[in-house]
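As you look at this complex, bear in mind that one protein chain is not there, while each of the others sits in place.
Just so it is clear, A and B label the chains in written order, and each chain counts residues from 1 on its own.
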Amino acid sequence: MNKETRCFVLSMAQVSCQKPLCDEWIDNPCRYTDYFVRSQEPDTRNLIPPSEARRMSRILKRALATSITALNESGISHPEAIITGTGTGCMENSEKFLIDLCRYGENCLKPTLFMQSTHNTISSLIAIILKCHGYNNTYSHMGISFESALLDAWLQIKSGMIRNALIGAHDEVTPFMALVMERTHPEFAFISETSMSAMLSSGSDSTSACEIKDIKLFHKPDMEKLAALLNEDTDPMLMLGINGNPLNDAPYLELLENLDYSPSTEQYKKTFGDNFSSSAMAFYKGVRILESCGDDKTGRITLINHSEGSDWSIIRLQRQPGEIVKK
Amino acid sequence: MKIFVTGTGIISALGTGTGATLQSLLSGESGIDVIRHLSTGHKEFPAGEVALPNEDIARMLGVGYPENGLRTVLLGITAAREAVSSASLADTDLADAAFVSGTTVGGMDKTEKYFKSAFDAESKTEDSLELKYNDCGYSSGMIADNTGPFSMVTTTSTACSSAANAIIFGANLIKSGVTDIVVAGGAEALTKFHLNGFNTLMILDKNTCRPFDRNRAGINLGEGAAYIVLESEESVKRRNVRPVAELSGYANTCDAYHQTATSENGEGAYLAMRKAMDMARLSPCDIDYVNAHGTGTPNNDASELAAMERIWGTQIPAFSSTKAFTGHTTSASGSIETVICLLALQHGFLPPNLGWRTPINEGGIPITGTDNQRDIKNIINNSFGFGGNDSSLIFSKCQLQ
Partner (left out) sequence: MNELIDKLKTQIIEALNLEDMTISDIDTEAPLFGSGLGLDSIDALELIVLLEREYGIKLTNPAESKEIFRSVATIADYVSKNRTK
């Protein structure tokens, strides 16, 4: 890996329980008391032709909306890689197929539902629409699906294999799934849906661009080992997946107790809710915070996420004022 | 930086372990048969099932049953443990290693059993708890945790190229210095969901599949798991182990044409093979054998042949699809066929394209019969998934200094 090659965030877009494809959530967040909150749907009429949209489930439309928005803003029309993370993939279609299996037995089943049920439907649909022949991959590993996709892109950019990548994290929740998750995921506070896309690049023309300095994934790590990593640099603010539910929060609190210092912390789940792609909103919020730092300040944020206390990710973001790095 | 393969593990319709697999390949004995284990009404479609019910696999592994009852997990543990053992990896080696597994169905075998009752009861009964195991990552985690103390685990899910992409990501983790050792591959159990899914696309053959045959009529599905151990040169020397082969090149591209159909000129396939050869610094004439994706559908085989012709013209090297041996093992096919390629490399033979009789065109004549001893140096293994996710892996005979 070339230590000289860097990785910047050129642009991002989100669809969530907050107003889509904008940042109104910063000053004017929607507040919810329900346990299950669906995404606010973006208007895709200008982004996706009706002849294509008719076949698309919600998650596909949202993914396309955030991808095309992020691409347009970045000025890159053909990314060299398209890499997505999704915890449960195209659940609406999978569920409908399962319901039809129950209702009709093993006959009279609809091909479109199956064809668009595999997890890689999202990544490949983006490639088909953009006619992009570059690297295309999909990760599905519960609550670190996004980070897995991000790590893949980041390693390839840092090692010079590619100059840019469109990454994303997309998860949808159906009403039935929400009922199931209430039982199977008692650590969630309120369930929502997420679609987040970002363009990454080895350079940036913007002086407010945020850099991804490091990303690491861990499986069942020692808390002392994680804490030791964080103790190496006490400066950054920590963005944690705290949601107010003790089952979810306990591992974060245990980690904080192992630190040698008292960090400033920030959270995001009270705004964006819980689902397998939530950690992408930690990234989104962290980058937005750094982009709006004053021009004379170096900003650093470390994102920390765990998935059921078993898989962890640490992402270091930084913004240096006034820098321009050629793409 | 060179990446070596130091261990392999496999379970499929050809049997449990690399020994049984080798025997079946050398004797030309297919594992495809009438469906016996999957509870389905579609007995008209032959498939390559692993010939063991879940309870037997669990007993063989010494894991508790039914708590470890996900079939994808049981198959995965079987293959992963063999890979780790064949590479002489101890727990201390695995503590810094990564595990990357490809799957699409995950725990769907359990989901389809409990879905109706959970749905009808609006999740108010215990049955809905069984749906927790549906997602891909859960299966990978269980396979990893029953194999060794890996420090990083993740899951690729790109349909039929999942395992190949797991291997590619594993190689990139090593090249980037994240880790020295990666156990990578895939696992997939046969389920009603995807058997019926493929049937809706009308691409299943009611007879044994005939890849690259003019009269081919579709796919036989299969199931299984396979993993390989990828290692940096430094780690191989430090541990003083003998590599099986070198992963000398690889590429992941996208056909970007259609969700289930392949482009006529096989653009994604062409780019994947070309880029893999570029990375390996090999010319087309250096390739001794192509293990084709060769599913047996009219569309895939024509496209893949077109892509090969674009690269090799009339001089296509020896090639075959081994899917008439194992069935199309979907997410696991990239690693199952990798292990088949590695056996071919080690033992110097070309696996035949069972079921083939008539060529699609003059250039498309695959290897047939079992009298195929050959000194092989470089193999390309193709895995092409739905959505145009095309990956090619090149394995070469070892040149370890």
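Note that a contact is a pair of C-beta atoms (placed from the backbone, for glycine too) under 8 Å apart; a residue touches a chain by one contact, two chains touch by 3 or more.
Keep in mind that this is a model prediction, so the values were computed, not measured.
Colleague: For the full complex, which residue in A:N72, A:T112 or A:Q320 touches the chain that was left out?
Modeller: A:T112
Colleague: From the listed residues B:T260, B:N291 or B:T322, report the one that touches the chain absent from this view.
Modeller: Considering all chains, including the one not shown, the answer is B:T260.
Colleague: Can you work out which residue in B:L201, B:M279, B:I365 or B:C398 touches the chain that's missing from view?
Modeller: B:L201
Colleague: Touching the hidden chain in the full complex, which residues of chain A are there? Just list them.
Modeller: Listed in rising order, the touching residues are 50-51, 53-55, 104, 107-112, 115.
Colleague: Identify the residues of chain B touching the omitted chain, counting contacts across the whole complex.
Modeller: Counting over the whole complex, chain B touches the hidden chain at residues 200-202, 259-261.
One rule holds for everything that comes next: only the chains that are shown with their structure count from here on.
Colleague: Taking the touch rule as given, give the residues of chain A at its contact with chain B in the complex, in rising order.
Modeller: 1, 82, 86-89, 94, 97-99, 101-102, 105-106, 109-111, 114-121, 123-125, 127-128, 130-142, 144-145, 148, 152, 155-156, 158-159, 161, 176, 179-180, 182-185, 217-221, 276, 307, 310-311
Colleague: Considering the complex alone, what residue numbers of chain B touch chain A?
Modeller: Against chain A, chain B makes touches at 40-42, 99, 104, 106, 111-112, 115-116, 118-119, 122-123, 128-129, 131-132, 134-138, 140-141, 144-145, 149-159, 165, 169, 172-173, 175-178, 192-194, 196-201, 252-260, 267-268, 271, 385-389.
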